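One structure coming up, written as structure tokens, with questions to follow.
All protein chains but one are shown in place.
Take a look at chain A:
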């Protein structure tokens, strides 16, 4: 199996995990759904967009992304109070 097919299978597995978690409500489920979105984004950035092979640049993309997703989780957590 080549690297691109493994990347695709990883993304499909993350989608299935998202579908499994989606029916659950609450802050923990929200955190899980956003974490899965982060992993999907990281997979696309790292493997399809080749940032895995660009020293330092993957962190430049994923650190702000993680911070933004945490902000979204915070807003969602307040809304769920």
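Please note the rule applied: a contact is a pair of C-beta atoms (placed from the backbone, for glycine too) under 8 Å apart; a residue touches a chain by one contact, two chains touch by 3 or more; residues count from 1.
What we mean here is this: contacts and distances are computed from a predicted model.
The chain not displayed here is annotated in its UniProt record as "Cytochrome c oxidase subunit 3", chosen from "ATP synthase subunit b", "Ethanolamine ammonia-lyase large subunit", "Sulfurtransferase complex subunit TusB" or "Cytochrome c oxidase subunit 3".
Not every partner is drawn; the one left out touches chain A at residues 4-5, 7-8, 11-12, 15, 18-19, 22, 25, 30, 33-34, 36-37, 40-41, 44-45, 47-51, 53-57, 60, 65, 68, 71-72, 75-76, 78-81.
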